[in-house]
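Provided herewith is a single structure, encoded as structure tokens, for subsequent inquiry.
Every protein chain but one is kept in place in this view of the complex.
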Amino acid sequence: MRTLDFALARKTLAAQPFSALLGARLTAFGGGEATLELDIREELLQQHGTLHGGVLGYAADNALSFAAGSVAGPGVLAAGLTIDFLRPARGEVLRARARVVRAGRTRIVCRCDLTTVDGDGTEALCAVAQGSLAVVERPAGAEQPPG
Amino acid sequence: MRTLDFALARKTLAAQPFSALLGARLTAFGGGEATLELDIREELLQQHGTLHGGVLGYAADNALSFAAGSVAGPGVLAAGLTIDFLRPARGEVLRARARVVRAGRTRIVCRCDLTTVDGDGTEALCAVAQGSLAVVERPAGAEQPPG
Amino acid sequence: MRTLDFALARKTLAAQPFSALLGARLTAFGGGEATLELDIREELLQQHGTLHGGVLGYAADNALSFAAGSVAGPGVLAAGLTIDFLRPARGEVLRARARVVRAGRTRIVCRCDLTTVDGDGTEALCAVAQGSLAVVERPAGAEQPPG
Partner (left out) sequence: MRTLDFALARKTLAAQPFSALLGARLTAFGGGEATLELDIREELLQQHGTLHGGVLGYAADNALSFAAGSVAGPGVLAAGLTIDFLRPARGEVLRARARVVRAGRTRIVCRCDLTTVDGDGTEALCAVAQGSLAVVERPAGAEQPPG
């Protein structure tokens, strides 16, 4: 199984057009954990002026995949996830911290906390997620990063 | 409780900057059902060339909200959702069809089927979702559409 | 892959001590669908006099497993599920109808509708569920039914 280090993980994220569109960046990676962040800007809002739930879902999905990739290598695929929204998401930055709960041979289960960070660095928890990823069988050396 | 007709629902969708960024359109609305579509374009993909899971999550979230809005008016807020990914999503159009399963006084539960449609109109089911929405109490006449 | 017919499926259910404790019976099975029923009795209630949510969770979990088993044979294991409770469950019988949404090579996704049936046969939808099952690899002829 190929491994995925921080540099390759960032390269993988950069290779996702949708992540580039949203402006996501990987700020921590390794040991079963991954943190994804993006700046909250006008284009990502819904009509109430808060972050669209779809952006929270994106961040959870991708953070879960990278957390799993940090232990299982690039060949993981999101199988499903659950997200509960806790409060309207406002602030300057959205931060999604995911961690592996259990890494099995074929399936990895992770959790994710999503917070918004305002101008003075205060974090507020705005959603929590739980999801599972399939470890995809593949020939050694095959190119197939997480996402 | 104010009601939400197809014209107002479309206006509501157009007022969501994130939906505009993704190019979503409402193609059916009413009677506890809503269909949301978007063209699958390069910017919405992940690194494997298939639609990013975050786009599927967005479409499910928003379709569920509009289905609920079609019975409860504009004052609904997504509380949480679960999505299971069934196969890589490829094609020309993503279609998310949601319907209300049960509309309670304070909470509405919906399901959603997500399909991709290819060039000759063939649909393939690529994800299924289930979610709940909170009916937000508000003064009559207050402006607060679904999303 | 061994197959699972109605007779073997019923035998499998009877071999589950917890299903015997709850009094569950399989009333339909085959073609990606399974229906599980149990009589609502005092021992299965919570303190409000309605059916305990844990009984609904049990029925969903087992119905999903049997629906999956009807297409993939006995070697399936529940990976996870989501259940939304719609209204207090009262009546004479609990009925859980599950159907396969998508059967992949390693993972099967199903949905389930849970209804209560009262004395004159009227059904009321009380919960909906969605879940996934892992298709467990095993030597041909190995004894490992769904559950």
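Letters A, B and C mark the chains in the order given here, with residues in each chain numbered from 1 onward.
In this section, a residue touches a chain if its C-beta (ideal position, glycine included) is under 8 Å from a C-beta of that chain, and two chains touch if they have at least 3 such contacts.
All values derive from a computational prediction rather than experimental measurement.
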Per the touch definition above, residue among C:26, C:55 or C:94 touching the missing chain: C:55
Touch residues of chain C, complete complex, unshown partner: 12, 15-22, 42-48, 52-55, 57-62, 65, 77-85, 144-145, 147
Chain A residues touching the omitted chain (full complex): 82, 84, 86-87, 101-102, 104, 109, 111, 125, 128-130, 132
Where the missing chain touches chain B, by residue: 79-80, 82, 106-107, 109, 132, 134
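Here, only the chains that are shown with their structure count from here on.
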Most remote chain, CA-based centroid, reference being chain B: C
Separation of chain A from chain C, taking each centre as the mean of its C-alpha atoms, in whole Å: 33
Intercentroid distance (Cα basis), chain B paired with chain A, Å: 21
For chain B paired with chain C, centre-to-centre distance based on mean C-alpha positions, whole Å: 29
Shared-contact residues (touching 2 or more other chains) in chain A: 79-80, 82
